[in-house]
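Missing here: one protein chain of the complex. Every other protein chain is in place.
Labels run A, B and C following the written order; every chain starts at residue 1.
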Amino acid sequence: MSVALTLLYFASLRERTGVASEAVDTEAADLADLYGEIQARHGIAWPREHLRVAVDGEFARWQDPLRAGSEVAFIPPVSGG
Amino acid sequence: MSVALTLLYFASLRERTGVASEAVDTEAADLADLYGEIQARHGIAWPREHLRVAVDGEFARWQDPLRAGSEVAFIPPVSGG
Amino acid sequence: MPRFLLSAEPLDVAALGAGLRDPRAGGHATFEGWVRDHHAGRAVDGLDYEAYGALAEREGERIVAEAMERFDVLAACCAHRVGALAIGDLAVWVGVSAAHRGAAFDACRYIIDEVKQRVPIWKREHYREGDADWLHPVVDGP
Partner (left out) sequence: MPRFLLSAEPLDVAALGAGLRDPRAGGHATFEGWVRDHHAGRAVDGLDYEAYGALAEREGERIVAEAMERFDVLAACCAHRVGALAIGDLAVWVGVSAAHRGAAFDACRYIIDEVKQRVPIWKREHYREGDADWLHPVVDGP
């Protein structure tokens, strides 16, 4: 049973993937699993422990299940200010 | 042997003495002694321990001797800022 | 009124400060983050800020709300630039008004510290030697 999502990429992740967002269909069980898929597909080196994850503009937990139609962002370490 | 000085008064000391400055001739041995004279003459209640003293625009010590022609200020607790 | 804002235009410090006036306030602390000409030993020419807007605004609001709960303050606000900035440009502004100065300083520092750690904004530095890099400082867990 696959789920349709939009993925958002920022900063060096955006440069790595070459896109600011992409639509995916995934069978990943949770957000951690989803990140594993994306890491493999785009050759992203960041270990998951260094990132945070957000769903629809709110921080989420890696163990959260996927929600169809949601917007998922992997947040690399921030450097504002 | 008397010494001629100018005394400066600020804030509540100025209000108490009624003048911003006055010329005095004094036989006081040091600044502490001088303050004692002034306290008595103007009925100033402040104990010396709560004040500082300055001579010619620099903080001084109560034990410093008097210099003829200098400008002496008794500094009540400050409240700037 | 939002207490955290992202802006693609230069920040209007006078207007931001005016929004925090309060007759009960005796102290007003501010922090300005300026683009400086060096980082980690390298000469810097300028930088770009990119934000995840929706999340940055929520997390920024949350930080200002936390500061207002933790410290005895009357008003607080933070604004952060996005886009291309030159050396000396104002990147981030924090202002806090309080009855007493200790709380104003403490809240101001709390806000800038937390914003730097938690708000999804990223900096790409342009070095004088011609290359550029996104900064992703890794903080030790959890």
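Everything that follows uses one rule, which is that contacts are C-beta pairs under 8 Å (C-beta built on N, C-alpha and C of every residue); 3 or more make two chains touch, one makes a residue touch a chain.
Every value quoted in this text rests on a predicted model; they were computed, and no experiment measured them.
Here the chain not displayed is in touch, across the complete complex, with B, C. Within the set B:G18, B:G43 or B:G57, the residue that contacts the chain not displayed is B:G57. One chain of the complex is left out; on chain B, the residues touching it are 8, 10-12, 14-15, 49-50, 54, 57-59, 73, 75-81. Considering the complete assembly, chain C touches the hidden chain via residues 14, 21, 23-38, 87-88, 97, 99, 101, 104-105, 108-109, 112.
What we mean here is this: only the chains that are shown with their structure count from here on.
When the CA atoms of chain A are superposed on chain B, the rotation angle comes to 180 degrees, reported as a multiple of 5.
Look at where the CA atoms of chain A average out and do the same for chain C: the two points lie 26 Å apart. One inter-chain figure worth recording: chain B and chain C are separated by 49 Å, centre to centre, where each centre is the mean of the chain's CA atoms. Each chain gets a centre from the mean of its Cα atoms; for chain A and chain B, those two points are 74 Å apart. In chain B, no residue touches at least two other chains.
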